[in-house]
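Okay, so here's the structure we're looking at.
Excluded from the complex is one protein chain; the other protein chains are retained at their positions.
Then we have chain A:
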Amino acid sequence: MAGEDVAALLDRCAGGDQSAFKRLYDAQSPRLYALALRLLKQPVLAADAVHDTFMHVWRMHASERAERFDPAHGPAEAWLAALLRARAIDTLRRGGRQPLEQPDGAASAEEGDEVLEKAPDREVPAPDGRFAALDPSAFHALRLAYLEGLTYGELADRLQQPLGTVKAGVRRALIGLKACARA
């Protein structure tokens, strides 16, 4: 997608550039909001997570303590997604999860189905890149854990598999990805 380099925008935000901050928000907030919705389900909670993520970005310029983006680690988009997920997971782990989820997203109908509609588990996109080397069930568990912010217990319920199997699958995936990275 054409547009300003996100890493450059982050750098400008770190220097207190408010216009760059707005451009960063315009460019990145839809991705981050969508990710937050997927994790938190409730639009207001998702909005809070996005708010907190952008406040962290803004505070980089004012504070030594705020964790900064390091280009050596990889793309800026991934760093932002990680910030967002950390906020969302914190919320989920503090509050537990509402027992409302149906795979077709029906529980959040009052907010507008089109916003929270998600692909049923069956339509998993084919893994690519490093993920292609993983066995399908391990990839599936990993992907669900990542996108839905599930605990191993919730993952086991969702996949209708024993807890031990699910844990082993995700761990196999993690080990496989790391091995791929070293190769």
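Just so we're on the same page, a residue touches a chain if its C-beta (ideal position, glycine included) is under 8 Å from a C-beta of that chain, and two chains touch if they have at least 3 such contacts; residues count from 1.
In the analysis below, contacts and distances are computed from a predicted model.
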| field | Record-based protein name (UniProt) of the chain missing from this complex, from "Circularly permuted type 2 ATP-grasp protein", "Regulator of SigK", "Amino acid ABC transporter substrate-binding protein" or "Alpha-E domain-containing protein" | value | "Regulator of SigK"
| request: Can you list, in ascending order, the chain A residues touching the missing chain? | output: 18, 21-22, 25, 29-31, 33-35, 37-38, 40, 42-48, 50-52, 54-56, 58-59, 62-63, 65-66, 70, 73-75, 77-79, 81-82, 85, 89-98, 100, 110, 115, 125, 129-131, 142-143, 145-147, 149-152, 155, 170-171, 174-175, 177-178, 181
